[in-house]
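Every protein chain but one is kept in place in this view of the complex.
Moving on, here comes chain A:
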């Protein structure tokens, strides 16, 4: 287990392309899991923040990456906290059934990057990190679970690239 890096939080974005419209009955099992899984996230150890649409419980109504692409943007204290939530909670069941609801992405669909604690990433910033990962592969700027960089490595490698403060 790694200690939380002082002053750094881990941001994650994942995108998922719906196989059917969100209202389609074939998507319903996914929609039913949204509230319990999101509540679990809010109460999970190391959870900091997740993007929600104003007045809604989640961000599924926001489609910044395309009409049929839902986005999931959140911030965590450590990589382990995010990993445990993603793969060692009720969220794993959603992941297991992902092929029933989402198109398989040939390109990367998940990106991780470090942000200064207190900074809430914007959707634009998140999509830039995903583009970076897709264009250049994993680096301290944008990486994946399989090729992780620590906050210290990120800080060392990109002193100029630390995102600006909260908008």
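The rule we apply is simple: a contact is a pair of C-beta atoms (placed from the backbone, for glycine too) under 8 Å apart; a residue touches a chain by one contact, two chains touch by 3 or more; residues count from 1.
Note that in this section contacts and distances are computed from a predicted model.
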Identity of the absent chain, which is to be given by its UniProt protein name, from "Sugar ABC transporter permease", "Membrane protein", "Transcription-repair-coupling factor" or "Transcriptional regulator": "Transcriptional regulator"
Hidden-chain contact residue, picked from the options A:88, A:136 or A:156: A:88
Candidate in contact with the missing chain, chosen from A:98, A:136 or A:156: A:98
For chain A, residues in touch with the removed chain: 84, 86-93, 95-96, 98-99, 104, 146
